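To start, I am sharing the structure in question, which I have written as structure tokens.
Only a single protein chain was left out; the remaining protein chains are all shown in position.
In this document, chain identifiers A, B and C correspond to the written order of the chains, with residue numbering beginning at 1 in each.
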Amino acid sequence: MRATTILSGGLALLLGLGAARAELGPEKLTINPLKPATPHRIYLTDLVLGHVIDGRIHVIDGDSFDYLGLIPTGLFGLTALSNDSSEMYVATTYYTKRNRGDRFDLFEVYDTATLELEAEVEIPAKHAQALPYKGTLTSTSDGRFVLIQNSTPASSISIVDRPAEKFVAEIDTPGCWIMLPSASNARRFSTLCGDGTILTITLDETGKAASQQRSGKLFNAENDPLFVQAESIGDTYYFVSYEGMIHEINLGGETAVTEATWSLLDAADRDGHWKPGGYQLLALDAKAGRLYVGMHDEARDGSHKFPAKELWAFDINTKKRVQRIEGSNSIAMSLSDEDEPYLYVYDGMTTEFVKYETLPALKPVARSGPFGEFAGLIELH
Amino acid sequence: MRATTILSGGLALLLGLGAARAELGPEKLTINPLKPATPHRIYLTDLVLGHVIDGRIHVIDGDSFDYLGLIPTGLFGLTALSNDSSEMYVATTYYTKRNRGDRFDLFEVYDTATLELEAEVEIPAKHAQALPYKGTLTSTSDGRFVLIQNSTPASSISIVDRPAEKFVAEIDTPGCWIMLPSASNARRFSTLCGDGTILTITLDETGKAASQQRSGKLFNAENDPLFVQAESIGDTYYFVSYEGMIHEINLGGETAVTEATWSLLDAADRDGHWKPGGYQLLALDAKAGRLYVGMHDEARDGSHKFPAKELWAFDINTKKRVQRIEGSNSIAMSLSDEDEPYLYVYDGMTTEFVKYETLPALKPVARSGPFGEFAGLIELH
Amino acid sequence: MKWLDEFIERKARAVAQQTSRRSALLRIGRVLVGTAFVLPVLPFDRSPRAQHGAVDDGKHDPLDPQRCEYWRYCALDGHLCTCCGGTITSCPPGTEPSSVTWIGTCHNPEDGKDYLVSYNDCCGSASCGRCFCNENEGERPGYRMGVHNDINWCMGNESSVYHCTVSVILGQSGSAGG
Partner (left out) sequence: MKWLDEFIERKARAVAQQTSRRSALLRIGRVLVGTAFVLPVLPFDRSPRAQHGAVDDGKHDPLDPQRCEYWRYCALDGHLCTCCGGTITSCPPGTEPSSVTWIGTCHNPEDGKDYLVSYNDCCGSASCGRCFCNENEGERPGYRMGVHNDINWCMGNESSVYHCTVSVILGQSGSAGG
């Protein structure tokens, strides 16, 4: 027994040890600074359903696959990077007594350089306690206003003025879901509605709704609904439907307008019942003009969240498939923000990341260890 | 697609369906009443270290091994059944903002007939955030006062008047740990101290310390420390030491008195380096005069929490081993409160329970599925 | 779906390697290292074993309410209350039924009929964490909230902490609403 001479409060007793003739130490206890971000830094939002009050974002180095740290997100927290990735936004629910007492909701800002809480803003206690799909929390294109999906289950949107650190407005959006900001108009965003229309909302300078314009019926929410995750080039959003149709819809104007629709599938694909599936099932490389989609065959009613058996790459100009490749059971994917981007894919079976080169073609180049327990949303710095 | 005609707020829309010609339903949504307790109902305290704010007690039927429900215990909650098993006591920590903000600690009472919260009492915000060893939370023998271990890390004890639902006193117990009530004196309990003495505290009728008497050195905390889990017959507590010595110590008087010490080991056991190990490593059948201990061989410094390779049964009158049997990797065990008790053992490797008949001899008769993530304390109703 | 086979085989091989590995034996003088065949809990693992529950012995009985394959669960995304101290239609003790809910439509193999099922959540205690299932027949995105399951239906309760999900029959599907 070697340590029993140290009494209770051992550290205090030992502070004089610096002078001892030790080959190692005494050492200093510090806080590890976060490694500077690269385009390959991964943020993985983990709902932790089995311990649902304890959600978190895992921060991971997408090159070494080292674990860099975490950001707590609590009970069904929604998460999104700020437009410049310098901040991580979280909208979450608290109770005064952990899982009981009075509810209050906070919008929180974490510094992605330090993972420390920078700001918090009380918001209406109705943030959507939803799976954190992309678009349930987002910012206007200039970053001024943060948009937070609410559900009671009646749908509305809370608007936070980011620089003022203030909740400024709530906008009712009955039967609509997800927020899709316009790139060209920093006061404008749209939301998908259950009748197949798209509602476009334009804010005034205080964050209140100045106008709301509903499109005609642009999609069939009944028979071929759009997945809510969408990727954009400028004002043009690329949606994919349950049946594998791409809808290119322009959300820059007062009213949403469809620019093109085309199918991911050829006759043989239809015979094999290939369909898109997953949670974050799309990625779009604007520069190369490539669209990536997670696909599975033998699809049936209810398989729309299946992991990808294959990844399919499309040329968005020719609207033709240019590659199909084993899909690493992807349930979420994201492209790195660089000239020759990598595609990071989250394997829903192993909870590992697979890193793909994308140009000239998709090619898996690395696989991580497992991360997360109940995760389906990736962001890259 | 079958369900899309149901609009948002589906339930309200459908409440009229009772009249439909259905072969099943409409059904009523209810709350399942808890099955009446039996001596085989198991309470498994789970610290959930990996999601440490979300601890819980799993309530399990020890015959069918059905999961009956849970009691949330939060951050390092201490737990103990009341003396009559009608209530589960929890001492835990809250923060006003889940894992940040201001700390406050509550003593909580759950009704074991319903698993519902019956009472809560604010206590000093220093309850020991420790592994919930038996004796870190306990009651005087008449159930009037509840004793809660504190640590800052300076040790003290919070006293709660159970019927009055009031915190009444804090008693400093520097360098001492665990509370062991006297059976014969309902105002008396003792605690083990780091100098090898035992401190005996007698309360007055208001719950304040009326006297404190320290024994002489009764054990060697340096070279052969006592495990803190102890079992009793009347005022006589059975402790086991790291080296396998049983200490029978009477805690009924003003000062603790050793009644006997004897070894679990014979020469061959010593050659094999057999030692006791586990978290809740002892069980005592007062009626049959049997003591059960979890043992492992090839013991070394630091192996004192090893799961049991074998269970050893002793006759406490002859102080001789009467049986050794495969130990199911026990890290915690408890006897049912009945004439011919069963021994429930928690397997630290598989997280399954193994149920042993005890009379005439230990014999495994059933094994459960897995329960818990980070558990080491069992109580039986 | 060959990928699933291959995945299973790969894991089996990995385990087999670990078994025979000399170094595993070396560690035996320490504690319990070799037991770590731990795969993470998958968001899409429908097996009750995934988060402790009924043993997954490979059967998938559509009439066993502790399995994801039970017919009423055709669109249930969450923990089965039948593994948590509740029943098919009742919440576990210590929890509260959700005040709002969503609707699925499931086919009963016993009578050949389709039923409307209300997937209420049970709320207010800690999450049960057992028998996670992820079924999505007829499920639609959040703009069709009444048939959406990627949201916490405890949202309207005094405590919105999710515990588990029941499946309550509202009536036959063909005879109403549809």
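In this text, contacts are C-beta pairs under 8 Å (C-beta built on N, C-alpha and C of every residue); 3 or more make two chains touch, one makes a residue touch a chain.
Remember, predicted model here, so these are calculated numbers, not experimental data.
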- Query: Looking at the whole complex, which of B:32, B:79, B:138 or B:155 touches the chain that is not displayed?
  - Reply: B:155
- Query: Among A:201, A:283, A:333 or A:349, which residue is in touch with the absent chain?
  - Reply: A:349
- Query: Of B:50, B:216 or B:360, which sits in contact with the chain we cannot see?
  - Reply: B:50
- Could you tell me which of B:43, B:76 or B:292 touches the chain that is not displayed? B:76
- Residue-wise, where is chain A in contact with the chain that is not depicted? 1-11, 13-14, 16-18, 20-34, 54, 56, 59, 66-72, 110, 114-116, 298, 300, 303, 305-307, 329, 348-349, 351, 369-372
- Query: Hey, which chain B residues sit against the chain that's not shown?
  - Reply: 49-53, 75-76, 93, 95, 99-100, 103, 126, 128-131, 133, 149, 151-153, 155, 175-178, 191-194, 221, 225-228, 298, 301-307, 309, 326, 329, 331, 348-351, 370, 372-376
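Everything below uses one rule, namely that only the chains that are shown with their structure count from here on.
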- Centre-most chain, if every chain is reduced to its averaged C-alpha atoms: C
- Here the gap between chain A and chain C, centre to centre from mean Cα coordinates and rounded to Å, is 24
- Message: Roughly how far is chain A from chain B, centre to centre by C-alpha average, rounded to an integer in Å?
- Response: 42
- Residues of chain A touching 2+ other chains? 51, 53, 95, 99-100, 153, 175, 194, 221, 301
- Message: Show the residues in chain C shared as contacts by 2 or more other chains, in ascending order.
- Response: 75, 100, 125-128, 137-138, 140, 144-145
